[in-house]
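Here is the structure we will look at.
Partial view: only certain chains, each at its native spot in the assembly.
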Amino acid sequence: MSSLSLLIPLPVMFFGLGLAAGLARSDLAVPDAVAKALSLYLMLAIGLKGGMALAAPGASEGLFGALALGIALSFLLPLPAYALLRGPVRLDRVTAAAVAGHYGSVSVVTYAAAAGTLTTAGIASEGFMPAVLAAMETPAILTALLLARRGRQGAVRGKRHLAREVLLNGSVVLLLGSFLIGWIGGAGQKAQLAPFVEGLFPGALCLFLLEMGLLAARQLRAAPGRLSARLVVFGLVMPLIGAAAGLGAGLFAGLSLGGVALMMTLAASASYIAVPAAMRLALPEADAGVYVTLSVAITFPFNIVLGIPLYLWVAGLAVG
Amino acid sequence: MLHARKRIEIVVEAVQAEAVTDLLDRLGAPGWTIQPVLSGKGRQGLRRGGDPGGVFDNVLILCIASEAVAQRVAEARDELLGARPAIVAISDCSVLRGEHF
């Protein structure tokens, strides 16, 4: 039994449970408010923990390089995604742009799963990685909009909302804010916050992945005809392209083994909260069934089941 | 005692709600109320809210207004339909306190 458990981390098994329950049409459900609470908790804990780690002497070395490279990845990764989606996948322009935006941005839970795997394996990583996570959330939205508007007239609808969505997105604010608070104030209060920030983390991740599995199943059942075989292939190949780019960026920034693995994971992951909401607002013509399903039901499980161990292995070869 | 008014009812995506209420404000509606929606079915098939990004959430906007405002809403068809409402239904009603509407 324990050999299986070495292969599949416990939280990932809860994703499987949720997926199986949802596909079998069980009435198991996690209330929305609980899912939102877990998501707030994960961001707060990731931010605080990173900020506290950064308060250690010398820990901020390399921060700005990693931030700049992360932001560049977020801006640029939608370009190969868009090329694939317009070329071989043959998606309409607006939906292709919207999907591309998801792959430039990141998934907080995928990051959390990777961070959990590192913790279990006893591999350290740079304390500032949560800041990179936050910085990569929204630049891709702008690239997606430029791609969608290429050669077309017409203002973006709901500009005011959109600006808020990009600059003041709730995830970004909470991640960066908790990170700063942990950095400024955390050193002295680390022990006091440990039961909340560290003790609860694995359990909360299990519960949230259960909900992600249920959500993935719901998307798969709601949109059976929506994902063509080509789209599914894209959802499996694009993370590998992202991971390769993340590997380059991580090595260039001189990150540690853990840091490179996290950078690969970030680049490989696709947004499932911030970008869908922004796309729905800015590009209502794009098919939400496509981008939500692809991100949640194809790329997300691929990353947490196969991707993370793969990225960790490759990072080990490259750094070690 | 009772004054004839129009009852406008709009089902629309939650992310577009503010665009619709802004329009109602501009057309002179005296107020509006936003109610939650659990799930629904329409031309795009089944829609169930509650995804993390709120992408599939709908709301119902209720607006009691004068005939004139309702007329303007119907005429603002193009702008209103830009928010892609699923339903815009208008019916008759009477209100207490006509001075407010």
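By letter and in written order, the chains are A and B; residue numbering begins at 1 in each of them.
What we mean here is this: contacts are C-beta pairs under 8 Å (C-beta built on N, C-alpha and C of every residue); 3 or more make two chains touch, one makes a residue touch a chain.
None of these values were measured; they are calculated from a predicted model.
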Only one copy of each distinct protein chain appears here; what is the full stoichiometry of the complex in this structure file, written with the labels shown? A x3, B x3
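Here is the rule we use: only the chains that are shown with their structure count from here on.
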Counting only Cα atoms for the centres, state how far chain A is from chain B in Å. 35
For the complex, which residues does chain A have touching chain B? 32, 35-36, 39, 157-158, 161, 215, 218-219, 222, 272-277, 280-281, 284, 288-289, 292, 296
Complex interface listing, chain B residues touching chain A: 13, 15-16, 18-19, 44-46, 48-56, 82, 84
